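Accompanying notes for the structure given below.
Only one protein chain is missing from this complex, and each of the others stays in its spot.
Order of writing sets the labels: A and B. Residues in every chain begin at 1.
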Amino acid sequence: MSIRIIGARLPDGTSRDLFIENGRFVDQLSGSQSSGSQSIDAAGLIALPGLVDLHTHLREPGFEQSETVLTGSRAAAIGGFTAVFAMANTLPVQDTASVVEQVQAFGQQHGYVTVRPIGAVTAGLAGQQLSEIGAMAQSRAHVRVFSDDGHCVHDALLMRRALEYVTTFGGVVAQHAQDPRLTLGAQMNEGALSNELGLAGWPAVAEESIIARDVLLAQHVGARLHVCHVSTAGSADVIRWAKARGVDVTAEVTPHHLLLTEELARSYDSRFKVNPPLRRDEDVLALREALADGTIDIVATDHAPHPVEAKDCAWGEAANGMVGLESALSVVHAAVVESGMLDWSDVARVLSSKPAEIGRLSGYDSAFAIGSPANLTLYDPAASRTFSVNDLRGKGVNSPYLGRQLPGRVITTIHNGYLTVSDGELVDADTVAKDAVAGNGGAHG
Amino acid sequence: MTARHVLQQADIARALTRISHEILESNRGAAGLVILGIPTRGVTLATRLSVILNAIEPGTVSVGSLDVTMYRDDLAKNPTRAPGRTTIPAGGIDGKTVVLVDDVLYSGRTIRSALDALSDLGRPRTVRLAVLVDRGHRELPIRADFVGKNLPTSTSERIMVRLAEIDGVDEVTIE
């Protein structure tokens, strides 16, 4: 099967037709195949390179009631993603070659997106000793990102060793920056509002102090550091300072930290409970600035599905986390594109090429280039919708955007040259799996 | 809708004086009389009655108020009411002749509530009822012992009792 996309507007503002054959962009369709080719009218749509999420919780193995590789992949595809990095806090933990290979194989089998497992930094996420980083790096899963996300690698010596050790394999440590002692029992951003609501505070300094320590460690040992879900103005300042000093640090911000504030906690509606917590207005504005000026490199969803019962309870008893894959592009659109802080080429960078680069995922360095893998999404920026559970495709319905008006809509997603989303709806799982097996977008049907 | 005057100031004064005499007559004097007004205007009327009674038989009649809000049977059907005051004279009501005083007697439900409230406060020897206006339409087997004026009405009409202490003027109108 070959695909002709007519009249798409590229992130740089130019318009042209795109041709896809055998899973790759080509300059024109070969005559023999043009008869079986599919045409997509992309008038009015923006073609973005396939989105890459460096921070997804797919929950499988172990927490299949929350999400599976299949359901999470479908949520990713409908959100315009073609690759996700799956966090290590599964059960068993992704801390051995066999577990990461299993997750990677599930992803490949389902075919909606490329699934790249993240390896745990420490065995069992216990923060005691390093996991088998080398084995995971050299496994078929080619793990390059290592993270204890959900837990901070807070022991400074262990963090130093991790930073040093992963350099052997070209990897990066993605740190969940949270001082555990400063955030004992923490429920929301610490400030006047947490005091009023009687919810234990999660002070900004608990994040900023770990980032400050880690950038200094990274510089000292000459290692690469990635900071997960930066949530405060002060964190952006620390990273800006580190980058100015030449520290090899990258950072991510979640869509929700670009749009939502702690005020939402007033309702005690646990859909808004997330870690790190939603912060103040001034933090949101500082994070947008930092994303615009490159201090923060990428947007990553921290897609964290939970079963209904984990959220249908009092705030203090509820699980942390929000689903985000399905809404990410629209939220970025609302938070930083509509305000003019980012243009679509910036979006392509922060949601595709840069996260791929940080995760050492090939094929995303030159979008739409002839010969490169055909991963793209067609996005209708003029659409607008009241976001609802009908827009979700994963198992989790813990979205903070339900009932909120969001701009834009993903119309088409193409992963390795085959369709995963067509006319705004997922292509069925069997078709996608078959296309994936055919490899590089071989013919079907 | 136009309001029609039923009683003027002088009519009200005459009615209260007559009721006072009727009370004394039926009680064979002022001994053991406790006049209890039902808030709001019943309390005002009770106070006036006690003044008249004490003028006729000096210093023997005690007066108080009996709030019935907590005993009403229609609390759930109406917005929350702020209760009124209950003040029982120092001698209490046990063994006394209690005269309940209200402005208008209508369905009888307020008086039913008052009888319940009274029984939680003590055990009077007898309980009598005095009202300024009886407009009929009783829903319970209750009648007044002393009536200022019997006033046949239709249920769509409204009886307004205004008293100088509260409303700045003494009058009863029907609208």
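Worth pointing out:
Keep this in mind: a contact is a pair of C-beta atoms (placed from the backbone, for glycine too) under 8 Å apart; a residue touches a chain by one contact, two chains touch by 3 or more.
Note that in this section contacts and distances are computed from a predicted model.
One chain of this complex is left out of the view, and of "Aspartate carbamoyltransferase", "L-lactate dehydrogenase complex protein LldE", "ABC transporter permease" or "Ferrous iron transport protein B", the protein name its UniProt record gives is "Aspartate carbamoyltransferase".
Here the chain not displayed is in touch, across the complete complex, with A, B.
When the full complex is taken into account, the listed residue touching the unshown chain is B:Met70, out of B:Met70, B:Leu140 or B:Ala164. The residue touching the chain not shown here, chosen from A:Ser15, A:Ser267 or A:Gln405, is A:Ser267. Only one residue in the set A:Gly50, A:Gly201, A:Pro277 or A:Pro355 touches the chain that does not appear here, and it is A:Gly201. Considering the whole complex, the residue from B:Asn27, B:Asn54, B:Thr86 or B:Thr173 that touches the absent chain is B:Thr86. In the full complex, the hidden chain is touched by chain A at residues 187, 190-192, 195-201, 203, 267-270, 309, 312-317. Chain B residues in contact with the hidden partner, per the touch definition given at the top, are 67, 70-71, 75-83, 85-86, 116, 120-122.
Everything that follows uses one rule, which is that only the chains that are shown with their structure count from here on.
Taking each chain's centre as the mean of its C-alpha atoms, chain A lies 77 Å from chain B.
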